[in-house]
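One structure is given below, represented as structure tokens, and several questions about it will come after.
As you look at this complex, bear in mind that one protein chain is not there, while each of the others sits in place.
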Amino acid sequence: MKAAVYRSHSKDPRQVVRIEDIDVPKIKSHEVLIKVDAAAYNYNDLWGIWGEPIKIPLPHISGSDVAGTVIEVGDDVSKIRVGDRIVSHPNLTCRVCYQCTSGREYDCSDRLVWGFQTGPLWGGFAQYTHLPEVNVVKLPDSVSFNDAAAISMVGMTAWHMLVTRAGIRPGQTVLIMGGGSGMGIAGIQIAKLFNCDVIATAGNKEKMDKCIKLGADYVVNHREDGWHRKVREITNKLGVDVIFEHIGKTVFPQEVGLLKMGGTLVSTGATTGYDSTIDLRYLFFRGINLLGATQGTKAGLEEVISWVSKGKIKSVIDTVLPFSNMVEGHVKMADSQLFGKVLTTPQRL
Amino acid sequence: MKAAVYRSHSKDPRQVVRIEDIDVPKIKSHEVLIKVDAAAYNYNDLWGIWGEPIKIPLPHISGSDVAGTVIEVGDDVSKIRVGDRIVSHPNLTCRVCYQCTSGREYDCSDRLVWGFQTGPLWGGFAQYTHLPEVNVVKLPDSVSFNDAAAISMVGMTAWHMLVTRAGIRPGQTVLIMGGGSGMGIAGIQIAKLFNCDVIATAGNKEKMDKCIKLGADYVVNHREDGWHRKVREITNKLGVDVIFEHIGKTVFPQEVGLLKMGGTLVSTGATTGYDSTIDLRYLFFRGINLLGATQGTKAGLEEVISWVSKGKIKSVIDTVLPFSNMVEGHVKMADSQLFGKVLTTPQRL
Amino acid sequence: MKAAVYRSHSKDPRQVVRIEDIDVPKIKSHEVLIKVDAAAYNYNDLWGIWGEPIKIPLPHISGSDVAGTVIEVGDDVSKIRVGDRIVSHPNLTCRVCYQCTSGREYDCSDRLVWGFQTGPLWGGFAQYTHLPEVNVVKLPDSVSFNDAAAISMVGMTAWHMLVTRAGIRPGQTVLIMGGGSGMGIAGIQIAKLFNCDVIATAGNKEKMDKCIKLGADYVVNHREDGWHRKVREITNKLGVDVIFEHIGKTVFPQEVGLLKMGGTLVSTGATTGYDSTIDLRYLFFRGINLLGATQGTKAGLEEVISWVSKGKIKSVIDTVLPFSNMVEGHVKMADSQLFGKVLTTPQRL
Partner (left out) sequence: MKAAVYRSHSKDPRQVVRIEDIDVPKIKSHEVLIKVDAAAYNYNDLWGIWGEPIKIPLPHISGSDVAGTVIEVGDDVSKIRVGDRIVSHPNLTCRVCYQCTSGREYDCSDRLVWGFQTGPLWGGFAQYTHLPEVNVVKLPDSVSFNDAAAISMVGMTAWHMLVTRAGIRPGQTVLIMGGGSGMGIAGIQIAKLFNCDVIATAGNKEKMDKCIKLGADYVVNHREDGWHRKVREITNKLGVDVIFEHIGKTVFPQEVGLLKMGGTLVSTGATTGYDSTIDLRYLFFRGINLLGATQGTKAGLEEVISWVSKGKIKSVIDTVLPFSNMVEGHVKMADSQLFGKVLTTPQRL
């Protein structure tokens, strides 16, 4: 089969990622073999290619988001059948520890992001791949492979942040930072699904317009000074109930000051840097909640897919690349002009 | 190996249960093979032998509670090693559905009680048995096989009822019905571990005394008329916060009347019958909660075993039978004079 | 001022309810005086006039739902000003006990329904009335007095049942019994606000059609045999997540059998009778939750009013009566052909 493999690291994906012919993987008794129709890109893929900030197994196949058809099932697989259309759940955990058996797979100390931390040669940018049965979700006929691959990682993560962690409720004011990113696109739609008032931020006029089209009630340019004062004005100086944060140090201290008494910030990343400051007075005097999140649950992904099938969450796709040119997707990920996900189609070279 | 097998049903266990020589079971890749040192009896075992109220696979080995040593592990077992001392978690579920992956294995529609609904020839009354890795919990050295087997099913179920479902908190008044049963013994101790005030009920003076020794603050004879009025008096007419119920129709209507406003009854059985009455005015006017529970979670069982190792929950063992005479254990289960669990030791004939 | 007073009980409201001239009430320091523009009818009013099932103070003014303008405030009133447009919150509690100070005013042992259990001469069917500041909610300009009076009691109660008690979440299947009643009209809309799938029941074709117009996804005639089998079919035999119940013994046993594993029934009344049966096996084997509810919280009423102002919850008004003819409203309440609330206007005779 064809797969996108790299055997060494580079800052330039074009230098190391090659379409190679390798063996179709063999499955274990609780795994399924998947013919991959669509695979989506994430920032994790770049970290793998760069070899930082953490080390990963080499040779490597990246790709944490795939949709396709099951063509073989192991002897101990119980619910998935050959022919089932599925999407990947990228959170690989032990499934037997205290956290995993109490619904907190995200807190499992064995947690690995599939396609990023797994290998050698185990990821989604390939014509065939394999996953444990618990790491695939069946797709209703109404959900296309492209839409499923595009929403899987970001949808699961955003659902976990807003629903499981922050516990959003109808009527709350939710600030979605980076509303034009894959994460933000999912966040805006989930918050609207819960009938929240959504303030999104984006970095330019075009993205700001698209946030409004996705359902955001207000949008602010986070590249402009005083962006947080604009947010505060929108709330009539009351502050916001929930902040969806993945930007990091350049905005974190201002965000903390934007929360209402008892409000909640939930963070899943720090693209501008992690060494932030914090004014502890906001924390204790206003009784706020600063919550962290990484990945999410299979149950959450099932909910997201269900809402995609009902048309209440829509995948936004920027580009679909033929597999022979898939390395361009990595290059595009560094490009902040994207609005939506980049995909490749392993069956279409 | 030796195992206690029955190939047909009877109301008299002595007529059908035989110690036979059968093959040691083979394990799947995610299972472990266990040399069984101690196995405990439950009412489920009698239902299996009787063949009612539900049908079970034949030929059958009963037994839902074992402790022993792992002597072989499948290729996909990740945390358990050969030589580990373990206790069984009897709740077999699919581990992949929405409920299982959100911490609610007890709500899995594939739920089976191991040793009761499983088979043919798959249960705990045998010298060797096998279980999925997720269905065993490691034992600290300080927990004996007998103590572990004696607490597993009742401890897991009582923990689920009081902690997960009823959410007991320090200072609440908890009524433990049938405090002298295996369930009640676990319930009293868990409620005291949470610093609740415990009122237990029992059917005779001897059992009442033992409830007090286990930590109950008050005890009432539930065989006497007006038992519920005595409970109310103990609470200075305030009623109780939580009721631990597994008796059924003979007490259910009175229990509902004993709850404080906002109080909670949690039920896991109905030994005196299930076709009860209910005065709905108590339900809505007092805003009470009537909650059901069956089995529990592996995470809950881990907590119970941890407290056994700290000496805060003690197993109570009525009798330990040699395996050659194990059928007497089934006979004893019908005997309401028991105080604590009956065990057998498959390695000691 | 004019008020609708009765000084003795009768099964026929026309025999005892009279428009009388009485003194405008005096307020305490934490109370406000309200010029009543609109007052809505509830079943409680009939119970008061009948003098059963509980005794109430005489002479009596009924009425638990009013909207109007504040014309005087006591010295210790802090947030309400003369001229504020407000709606009543009918749950009178002590505001100082453990339950009241932990957000559970509905579990206060001093709880009284204003206009039903209060008096003499303290209720809403009057040109002026008074309430503690904590028992009024400010109205946005966009909410009319009629709409506010029509939604207050049923909206607060339905919100409490579905949101606070049952904890509905987007995507759940919610069965709204009696969807054409005041309670059901509120329940359907709240469940849809949370993006639930709603199955409503009603007693005739006209009401069934109106349930669909209100947003119900499915509707079943609960007067027909096998109504519960139709509900089950709609769910593809899966059962429902949440049941909104206020009918009582004629449907309760069937409802219990309709719940999914882990599902929740929340009950607030029993118009067909309270002495029901229950099969305890459904309770424990399926791990369901049977929850009671009476009244609700001021915080919940604030949320309801906020959604009315946004147009997401709409009051449904059957009839508006001039005050001189207000006794006809009591007569209408016995009439199950109503769809929506009956109101009277004390300022318009």
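Read from first to last, the chains carry the letters A, B and C; within each, the first residue is number 1.
Operating definition for what follows: contacts are C-beta pairs under 8 Å (C-beta built on N, C-alpha and C of every residue); 3 or more make two chains touch, one makes a residue touch a chain.
Because the structure is predicted, anything quoted here is derived from the model rather than measured.
For the chain that does not appear, the touching partners among the shown chains are A, B, C.
Touch with the chain that is not drawn comes from one residue among A:Tyr106, A:Trp122 or A:Phe339, which is A:Tyr106.
Across A:Gly115, A:Pro170, A:Gly269 or A:Gly329, the residue that sits in touch with the chain not pictured is A:Gly269. What subunit A contributes to its contact with the hidden chain is residues 99, 104, 106-109, 165, 248-249, 252, 261-262, 267-270, 274-294.
With the whole complex as reference, residues 28-30, 75-76, 78-79, 94-99, 101-105, 110, 133-134, 297-299, 302 of subunit C touch the missing chain.
The set of subunit B residues touching the chain not shown comprises 170-171, 193-195, 303, 306-307, 312.
Note that in this section only the chains that are shown with their structure count from here on.
Superposing subunit A on subunit C by their CA atoms means rotating through 180 degrees, a value rounded to the nearest 5. Of all residue numbers used where subunit A meets subunit B, over half belong to both copies. The two sides are thus made of the same residues. A separation of 43 Å divides the Cα centre of subunit A from that of subunit C.
With touch defined as above, subunit C holds no residue shared between interfaces to two or more other chains.
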